[in-house]
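What follows is a structure written as structure tokens; I'll ask about it next.
Of the protein chains in this complex, one is absent; all others appear in place.
All chains are identified by letter, namely A and B, in their written order; residue positions are counted from 1 within each chain.
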Amino acid sequence: MELILVNLIDGLVTGLLLFMLSAGLTLIFSMMGVLNFAHASFYMLGAYFAYQISLFLGFWMGLLIAPVIVGLLGALVERYGLRRVHQYGHVPELIFTFGLALLIEELVQFIWGKDQMPYTVPEILQFSAFSIAGNAIPAYKVFMIFISVGIFIGLLFVLTRTRVGMVIQAALSYPRTVEALGHNVPLVFMGVFGVGTALAGVAGVIAGPVLSTFPGMAVVLGSIVFVTIVIGGLGSLSGALVASLLIGWITTFAKAYTLRMEDFLSWIGFHKPVDMSESLLRDVWTLTSPQVADILPYLLMVLILVFRPYGLFGKRDA
Amino acid sequence: MTDTTLHSSQPRLITLGGALPWLIGSLFLLVMPQVFTSNSAITIMNQMAITIVFALSYNMLLGQGGMLSFGHAVYMGMGGFMCVHFMNYIEDYSLPIPLPVLPIFGGLFGMGVAMIIGSFSTRKAGTIFAMISLGVGELIAACSVIIVAFFGGEEGVSGDRTMGPPVFGIEFLHQIEVYYLTAFWLVLSALLMYLFSRTPVGRMANAVRDNPERAEFLGYSSRWVRFFSFVAAGFFAGIAGGLFAINYEIVTEENLNLVQSGSILLITFLGGVGFFFGPILGAIVFTLLQSVLSLQTEIWQLYLGLLFVATVMFFPGGLAGVIMMHTLPFRLGKARLLLRPYVKTLLPALIGLLGTAGGMEILYHLRHAALGENEMSLYWISFDSHSVLPIAICLLTAAGGFWLAKRNAPELADAWHEANTPNGGVA
């Protein structure tokens, strides 16, 4: 019972981290209709910049400065890259961000090399906040929860209570009309892209110390972020939140509790062959849930796309 | 894309002008191994041929059907696995199946898998198709390490191509014999893919890409058109997989993972999706870059990334697009006008690029080479990477080159404009 609570907290941390990435991505998608393949690369840049800054000014300055730099870089990419490619259509846009992701990974390796960076949790947070039945919850996790919830509330406030937020919200539903009303849509685009990538940067800064900072970190998280917003419904912020938490909890629980394919197959009425060595399906019979935990979201996405192409909460087709 | 174009294009199929590129291409393939005789050259040419088939099949989706797939390697890998299993069956049961027909089995298996997946993934185009292809690609790649019985785990499945019955006395012991087998399949599949793009289904694929609604109004189900293209692409990807299995006698997880899917997208786009021969160019250039550039520099992938992003931004038509831009000046007989401005602009730009690359190499060496290992060699010159002079030279060359190129660019633009304007015509 206590373990369930612990896993709920762990899943929440994973889910909220995912949300910080998917929130920015889904905002960008809603505005510009482009899936930014390089989104997780900005997350990686956030971690590396913060590491570099933390060497000189400490972790907290890294947390403040790195996302700003990442956001500025994102805005530049939008202004000088994406806007240029936009005229060729959506597929080249997607391909452009795909190439950008490759390029950023190579650049990171060019600058920082291929090894893991010794980017660590600040000493002030290196204690366990509380423990449930012998399972320590590190203070840093609590800190991560607070940061992400704080950002979520901030985002909600900006989107619903400010003028800029209203324009963005309007653009989510009626992009053409907003343009017709005379708002400087390109500027809004650049701003949203910058803020979205800055959010990814924040996620990188706080995730870097726990999930390790290495050149492959963008790839590990990259496609899962897409999966999240596709499951949640493209363009839906609340969908992104639900899907993030869902994925966080599904993967955590699948790892924490060992469910066997054998039990499942027997339960639906198959009989386990006596001699497994010759059977083509022998590896299917021995599958366990921790083995496939991090692949489950992909399965979920394919199923959702087949049966409900606009995702859980989406209103429009991709 | 209406019926009239369909009819008007058909008689042209067998003309000399249409057949000439194919004859030249085949002749070229025949002669190549006489020019480059070393085994490694033949290995690289084989790799090129396989990549060409694969890229052409990918372009059936991306270029002709407008479907962006992030999981096309799945079909190639599946075909390859099936083919290598067949090779083992031939060995184990002494089946009288000659090696040269094996790719067919790869193709059929790839087609079968494509039919299953296409049945649900081709219902929508655009982002949904792309995302399903990503998900399916990720799932099958994950399965390939889990399900050892078929995929052989991370070691893959290996076979021996020489165990089949000899064909006209050839046992495929040598690279050169495999080369001719591959070349034969290359020509055959390229021709078939070209003909497919000329069939009504192939034409309708273009129509559905450009305007699915209008195609629907014409009475075509855009879903079925997409499905047919998808299945055909799966078939030819499977053939590429079969050729891979024959060449390397081993197929592993890397043949169907997302990296492979990503690189075929890169190859096809670099070559140019708008023209049939684009992917061929892309495959040749990419294979050369991969085999040759990677011997020269450690950061070749960075250059590749830069090249790719630059292509998407400035030449969305790819290499083939750039080449085909010149047909009009040639037709007008004005291509000569371009020569001087090209030399005046592109030469400095090239020098600038080489300078930049040199600077990057020095920087990389400075950051990542062992301490004390100061000497590096670049462009056949050895020097101390820690002194200021070399990098200053590189930067100056780069700046100078680009400045010259920029200064001469308006001239090129004028010449370009002039060369594309018919005599006496108003621009």
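Quick note on the criterion: contacts are C-beta pairs under 8 Å (C-beta built on N, C-alpha and C of every residue); 3 or more make two chains touch, one makes a residue touch a chain.
Going forward, contacts and distances are computed from a predicted model.
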Absent chain [UniProt protein name; select from "Branched-chain amino acid ABC transporter substrate-binding protein", "Quinoprotein dehydrogenase-associated SoxYZ-like carrier", "Phosphonate C-P lyase system protein PhnK" or "Sigma-70 family RNA polymerase sigma factor"]: "Branched-chain amino acid ABC transporter substrate-binding protein"
Would you list the chains present here that the left-out chain is in contact with? A, B
Missing-chain contact among A:215, A:235 or A:309 belongs to A:215
Out of B:97, B:146, B:335 or B:395, which residue would touch the omitted chain in the full complex? B:146
Looking at B:101, B:191 or B:288, which makes contact with the chain not pictured? B:288
Absent-chain interface residues of subunit A come out as 3, 6-7, 10, 13-14, 109, 113-118, 120, 128, 134-136, 138, 210-212, 214-217, 220-221, 224, 251-253, 255-256, 258, 288, 290-295
Note that subunit B touches the absent chain at residues 35-41, 43-44, 47, 142, 145-146, 148, 153-156, 158, 160, 162, 173-175, 244, 248-250, 252-255, 288, 290-296, 298-301, 370-373
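Keep this in mind: only the chains that are shown with their structure count from here on.
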Find the geometric centre of each of subunit A and subunit B from their Cα atoms only, then give the gap between the two centres in Å, rounded to an integer. 31
Residues of subunit A touching subunit B in their complex? 35, 81, 84-85, 88, 90-92, 94-96, 98-100, 102-103, 105-107, 109-111, 113, 223, 226-227, 230, 234, 279-284, 287, 291-292, 295, 298-299, 301-302, 305-306, 309, 317-318
In the complex, subunit B touches subunit A at residues 62, 66, 68, 120, 123-124, 126-128, 130-132, 134-136, 138-139, 142, 146-150, 258, 262, 265-266, 269, 299, 301-302, 304-306, 308-309, 312-313, 316, 360, 363-364, 367-368
